[in-house]
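Structure below; questions to follow.
Moving on to chain A:
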Amino acid sequence: MNLLLLIGLPLLTAVAVLLSRNKEQVKWISLLGSMAQLALAFMLFFIFRNERATGNVTQMLFEQNYPLFSSLNINFHFGVDGISVAMILLTSFVVVAGVLVSWNIEKMTKEFYFLLLLLGMGAYGFFISLDLFILFFFLEISVIPKYLLIGIWGSGRKEYSANKLALMLMGGSALILVGILGLYFAAGRSFDIMELSKATVSLSYQHILFPLLFVGFGVFTALFPLHTWVPDGHSSAPTAGSMFLAGISMKLGGYGCLRVATYLLPEGAKEFANIIIILSAIAILYGAFATMMQKDLKYINAYSSVSHVGFSLLGIGMLTQTAITGALMQMVSHGLMTALFFAVIGMIYDRTHTRMVGEMGGLMKKLPFISSVFFIVGLCSLGLPGLSGFVAEMTIFMGSWENTDAFHRIATIAAAMSIVVTAVYILRAIGNTVMGPIRNESYLSLKDAAWNERLAAIILVVGILAIGIAPGWLNDLLRPAAEEIMNRIAGN
Partner candidate 1 sequence: MTGENIIFYLLATMSVVFAFLSVTTRQIFRAAIYLLFTLISIAGIYFWLQYEFIAAVQIVVYVGGIVVLIIFSIFLTQQTGEKLPIQKIDRKIFAALAAFAGFALTMLQIYQHTFFETDELAVTPTVQNIGNKMLAVDNGGYALPFEVISILLLAAMIGCIVIALRTKTETK
Partner candidate 2 sequence: MQPGLYHILFLSAALFFIGVYGFLTRRNLITMLMSIELILNSVNLNFIAFNKYLWPNQMDGLFFTLFIIAIAAAEAAVAIAIIINLYRSHNSIDVENAEDLKY
Partner candidate 3 sequence: MNEFFTLMKSELVVTAIIFLLLFIKISKGIQHSSLLSLIQVLLLINFIAGFFFNKSGGLFGDMYQTSPLIVFQKNILSLAVYLISLLCTDWLKKTEHLPEFFMLMLSALLGMFFMISSGNLLIFYLSLELASIPVAAMANFDLSKKRSSEGAMKMILSSAFSSGILLFGISLIYGITGTLSFAAIPQLLDGSTLQIMAFIFLLSAFAFKLSIVPFHLWTADVYEGSPIATTSFLSVVSKGAIAFVLMTALYKVFAPMQDVWYTMLVILAIITMVIGNLFAIRQQNIKRFLAFSSIAQVGFILVGISSGSEIGITAVVYFVLIYTFSNLAAFGVAAVIAEQTGKENIDDYKGLYKTNPFLCWILALALFSLAGIPPTAGFFGKLFLITAGATKGSYTFITIAALNMIISLYYYLRVIRAAFMDKNDNPISTIKLNASVKLAMIICGAGILLVGLLSWVYDYIHSLSL
């Protein structure tokens, strides 16, 4: 399978959007394009599984390598393993849903969809890159669309949030840049991940480069205390923007933390694992407690994202195969869940014109579909079995517990404590919005979800359920890849 399709298709769609003449065309082209991406992602998934089933155990499949800046040894090197495939699937789900929920964007429709598709393309490119330079290129490519999406179509303190987001992400990129340059020179002028994974980088170098890379990518994935762009950015963004931000963009960081920082610099990872664990445990609990005090639905989800993403980082910091698998599951799960959450919040906001929990109530009566989805996503967030969040969190806990010393155990227990706090804030949110008496008479005339919203929600719910009910396929996808990473860490 030609992986370039994954970049080409969104790019083509984006260009087609630019060339289209009216809003209807824009919307339908985007929808068709994103559906095609979804189909492509599924195709990739099945072909990948098939390859693996037929005994192809090469670490990366469908590798392609074209020289780009040959004098600097930069190559268009692509390839996927299970992690990438999972992330690509996630991306395609969120892209379709994002396109669908933005159906009623009136302002600058063409530009909006163009940027959305560009963002998606950046993510695909990022996940298939095996060359750090190209990876960085795709990582950076997504910063400006995010900025514009928030700044132009956002709400609230949008300029401030957009600025903060762009600058903090830029700060992260700056660190990453230094980190990958360090790797480049340390390993004899190569950006190639596969080559770097075989190179030996001296200990002292690893100890410098690892924090740079990890913190750099950490900014993207809301590593405590560099998470402050998350609440503001997410809450100010338009619905699809928040979905992309939390659903895809934050995963870029997590993926980078694992694939680049941890995988390529295992000794550094070991050295700093405890700090990662402490920070992520703090993020988990602190994010959860901070969420508890929020009154705006978007802030609730944004802070809870900090908490949930903390789990992925915790999993990475635990450095066991199961925990890493769990961390990856959490990324996928959180991506779907949070995208859905934002979609639902957007739907509610479109109708009630408020996001304040205190001003709603009894939405179940008039908006049964939306409310039910809200319910499902809330339950997923608090880790209910049968939904994806549970699977991921439990895998992380199981993996974390494999470390037998008191430090890791206490961190695990602390992280596990968040499930109670999560229950508190999710139920508060649910209880005050969809349940309870109707506080505002005007809500009695609200209309339930339209077809596009239903479709978007259903796509994401299906994703959540597919992981929650039968996690085996995802596990099979991620575990061997995590094993490769663990092998490198363990030094075999």
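The rule is short, and it goes like this: a residue touches a chain if its C-beta (ideal position, glycine included) is under 8 Å from a C-beta of that chain, and two chains touch if they have at least 3 such contacts; residues count from 1.
Quick note on selection: all candidates are chains of the complex that A comes from, given by their letters.
Here the structure is a predicted model, which means the values were calculated and not measured.
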**Request:** Check 1, 2 or 3 against chain A and report the one that touches it in the complex.
**Result:** 3
**Touching residues on chain A, where the partner in the complex is candidate 3** = 67-72, 74, 133, 136-138, 140-141, 143-144, 147-148, 151-152, 158-159, 162-163, 166-167, 170-171, 173-175, 177-178, 181-182, 184-185, 208, 212
